[in-house]
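To start, the structure itself, in structure tokens.
Missing here is one protein chain; the remaining ones are kept as they sit in the complex.
So that you can tell them apart, the chains are marked A and B in the order they are listed, and the count of residues begins at 1 in each.
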Amino acid sequence: MREERIIKLLKTLGVIFLLVFCLFPFLWMIFISLNKNPDFLSPQIEFVLTFRNYFEVATSNKFHLWDYLMNSLVVSVASAILATFFASLSAYSITRLKFPGRIVIPLLLLGFSMFPQIAIVGYLFGMITDFGWLNSYAALVFPYITLGLPLALWIMLSYFSQLSTELDKAALIDGASRLQILFKIILPLSLPALFSTFILTLIYSFNEFLFALMLTTDYHGRTIPVGIALFEGLHGQIPWGYIMAASVIAVIPVLILIALFQKYIIQGLTEGAVKG
Amino acid sequence: MIDIKIKNIKKTFFTVKRGKVEALKGIDLEIPAGKFFVLLGPSGCGKSTLLNIIAGIERLSEGKIYFGEKLVASSDEKIFLSPKERDVAMVFQSYALYPHLTVYENIAFPLKIARLDKDKLDEKVKWAADILEIKNILNAKPGELSGGQRQRVALGRAIVREPNLLLLDEPLSNLDALLRITMRSELRSIQRKLELTTIYVTHDQTEAMSLGDKISVLKDGVVQQIGTPEEIYNNPANLFVAKFIGSPPMNILNENLVRHLNDQLHFLESKSLENVVVGIRPEKIKIVNKDEGIINAKIKMSWSPGGDSLYYLEAERNEILAKSSEIENIKDNDDVGLKFGKDDLLIFDREN
Partner (left out) sequence: MERSKTNISGETKTAYLFNAPLIITAVIFVLIPVIGTIVTSLMRDVTFLPEKFLVFENYQRLFSDRHFFESLQFTLLFVVVSVSFELIFGLAFALLLNETLPFRGFLRVVILIPWVIPIAISARIWELIYNFNYGIFNYIILQLNISDQPVSWLGSSIGAFAAVVVSDVWKTTPFMAIILLTGLSAINRDLYKQARIDGTNFLQRFFKITLPLLKPVLVVALLYRSIDAIRIFDLIYVLTGGGPGGSTSSLSIYAFNYYVSGDFGYGSAVSVIVFLAAGLLSVLYIKFGKFRETLQ
């Protein structure tokens, strides 16, 4: 049938387009990072394979790659753990306990997630400075927790509401406290959701830019997105090779995450954003 | 009204997990025009796949299908007519009603696609709604209807086109027991009235037996037997058919009992004990006083669902189920006799 062949053709073209669309800038980044001379207005494209960019940027004292990376990791992991934890506590109480404000809290959080960061960061800067936290991990961890909370809450809510309350009732009869029930029974049964939440909030925190830009001032506190964004050359020439090499290194952790856990990420996104 | 001929249909597909799977291994069927033909078999036997292939929503790997004189699908000649070109209608187990359209629009949908003019379309939709007795819900949406109503709408959409062929894939499984029985007879009377050639797929043998003009039993992609309900019940072609059909299922007798019975009834003739499997249906066993029957048995348990009596008994270390349509005065642990004849036994070659 003609229609079947048209569809098949479209599918193949579609897949090719998808691959090119998604991978082109990504592959380009890798390509440049391995290239000695990225100047394309010279007569031919020169591709001289070199790892020099990586070597230089990894050992450079001017570009504190490892500081940035370390800061990013610490801040992302910390905020992801805390966000997941806070969200689980709340989600548990909302799905299992009756109290005024049950419905309000998720809606409120949803509303908060719509606030533009720019409307927060100005005043936040003042607050953070007053706390004495400027350029510290705390400056970023707490705002990042609030960034991740809405999605985290909706994912955990969605998951907990599918767990039967009979388990809780049985445990209550056995004498357990609510906190014990949460930790010994509900959370162990919610590993997929916990995992999705953790990974998603980690990715959001890792990629965040505006808060990091304003609330940190030097390499002691800066995260890698800011580091790479501000990476300028010495003599007005932007060292693209170094920038791309640093970018590749920065991107490796997240890529490993999505390669291994693509299923959880997609599941989490759909639970939180569509069904939630 | 059209007859359907299916010749040597094979269907193979490749899965990532299990490699090559042969869903259908060479099916030959003839469905006479205007008849109600049932495809019966357990889950995974290929019946739904076969139905999809006949409809044209799946391709056969090998074989030919004729609708009347017209070749609608052939692997050799590379002919695969689309469902539209085959003019078939189908009702799915989930009914597949378009949730965003009203009942009227659902039924009208195929006619609209076929670009029927407004008046004719309206006429036909009302005609179908009349037959299915759903005129009063024409403006409702599927979400507002009960299971039984949805089923009727699905049927209405199918018959409104007066198709060559009506295909039904377990359409009654989602209904509760009582509704299922009422719908069965309604379905049958509609089919007879419209003289629609119909193929009905089910795993429920009671349903098959009560609905079909002819039944084809399938297992693992192979036809086990084709026949009328009576033929299949009384003369099962093999052990599988015998065990699958009949409720409660046929008893299988162990070697001891078979030897004992053969000494009295001499039914084995030239066959040897190791090569046969012998069975008897529960309702063929008559319960008489001790020593007045062929063999003796002890009642282990009895109960009477509805108007029948069922007896769980033990004879020669064999557990047997017997069924009687009278309520006898028999108690647990009684010693009784069992009476039946050579012709009541079903004998099969033992397939390894």
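We adopt the following convention: a contact is a pair of C-beta atoms (placed from the backbone, for glycine too) under 8 Å apart; a residue touches a chain by one contact, two chains touch by 3 or more.
Since this is a predicted model, take the numbers as computed values, not measurements.
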item	value
Chain not shown, its touching partners among those shown	A, B
Candidates A:Leu73, A:Leu134, A:Ile185 or A:Val251 - the one touching the absent chain	A:Val251
Selected from B:Thr12, B:Ser61, B:Ser82 or B:Asn254 as touching the chain missing from the view	B:Ser82
Candidate in contact with the missing chain, chosen from A:Ile81, A:Leu134, A:Ala176 or A:Ile265	A:Ile265
Interface residues of chain A (partner: the chain not displayed)	3, 6-7, 11, 14-15, 18-19, 21-23, 25-26, 28-29, 32, 38-41, 45, 82, 85-87, 89-90, 92-94, 97-103, 105-112, 114-127, 142-143, 145-146, 149, 153, 157-158, 178, 203, 206-207, 209-210, 213-214, 224-226, 228-229, 231, 240, 243-244, 247, 250-251, 254-255, 257-259, 262-263, 265-266, 269-270, 273-276
Missing-chain contacts mapped onto chain B	52, 55-57, 82-84, 88-90, 92-96, 98-100, 109-110, 113-114, 157
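Operating definition for what follows: only the chains that are shown with their structure count from here on.
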item	value
Euclidean distance of C-alpha centroids - chain A vs chain B, Å	54
